[in-house]
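A single protein chain has been removed from this complex, and every other one stays in its place.
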Amino acid sequence: MWTYDKFLQYPVKIKTPNPAMAKIIITQYGGPDGELGASLRYLSQRFSMITPQAISTCNDIGTEELAHLEMVGAMVRQLMKGASLEEIEKGGMAGYYVDHGRGVYPASAAGVPFTAAYLQSKGDPIVDLTENLAAEQKARATYEYLINMADDPDVLDPLKFLREREVVHYQRFGESLRIVQDYLQEPRLFTMK
Amino acid sequence: MEYENRSKMAKCSASNNCVPQETVIKDVRLAAAYVPYQKLCTLFTPLEALKRGTAFPELYSPYDGEDKCYKLESSKKERTYEE
Partner (left out) sequence: MKSKMELLKQIVASEFMKQDLHLFLNTHPMDKEAISKYNYFVIESRGLREKYEMNYGMLSETNSLSPYPWQWLNNPWPWEADANFKFDKGDM
């Protein structure tokens, strides 16, 4: 089960509203390669994962992704809060505004609402860990594209932090895949279902 | 462009010969993917680690963004397609 600590994993302190930035950053909240998809993916896969190392990795990285989801939500909120209607309009967020005001809603940068179609949990440990390696790379690249588009250091710092986490997660899933591969090569006296 | 931006990080700590990863993988099989195991050598200090996004120097991979004004080489040439 989960408990909540009343602080972000990394600080988000944005002084200047910027709806145009909110429009693209939101993709890491509810988009195809975002943190909601990541947490749901790993927290779902853990039920059928094998080897304690891989199970704990899925469990704990899935949990960390929820903390990242919170950070991205905080960024979107701080970028929208206090923005004028003119800024919202100029930033291309008029459509979002009429459906969600200055609030936070899980959707992609293009406005597509979040769907579980963004993730897979195949129940096969090799498939799932391979999917996870791909997911971490996609998330890393998305943060790089967001970093390319950003100017404000208050926005860049958390984006760079989140990008680095994806690199670390890739390494952990890579190690988990090694462990599972080695495990499956050993002669076993029972079949895995 | 993005790929080239990622710099290689220092492999060894100054004070000892610790290599923070395996450099050879034995008995590799076909149709399987292999990521080398990391090995613990040194850690960043907590505030350093927090700023960089990892406690491990060997996993630190900074990215500073693509220059907004830089046009990629290929966009200046006319496109031709080989048969």
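The chains carry the letters A and B, assigned in the order they are written, with residues numbered from 1 in each.
FYI, contacts are C-beta pairs under 8 Å (C-beta built on N, C-alpha and C of every residue); 3 or more make two chains touch, one makes a residue touch a chain.
Computed from a prediction, not measured in an experiment: that's the story for all the values here.
Enquirer: Which one touches the absent chain: A:Ala20, A:Ile50 or A:Ala74?
Expert: A:Ala74
Enquirer: Touching the absent chain: which residues on subunit A qualify?
Expert: Considering the whole complex, subunit A reaches the absent chain at 3-15, 52-53, 56-57, 60-61, 64, 70, 73-74, 77-78, 157, 168-169, 172, 175-176, 179.
Enquirer: If you put the missing chain back, which residues of subunit B would it touch?
Expert: 37-38, 40, 43, 45-51, 54-56
Operating definition for what follows: only the chains that are shown with their structure count from here on.
Enquirer: Please report how many Å separate the Cα centroid of subunit A from that of subunit B, as a whole number.
Expert: Chain centroid spacing, subunit A to subunit B, equals 20 Å.
Enquirer: Any idea which subunit B residues touch subunit A in the complex?
Expert: 2, 29, 32-38, 50-54, 56, 59-66, 68
Enquirer: If we count contacts the way the header does, which residues on subunit A are in touch with subunit B in the complex?
Expert: Residues in contact with subunit B: 10, 130, 133, 141, 144, 147-148, 150, 156, 160-165, 167-168, 170-171, 173-175, 177-178, 181, 185.
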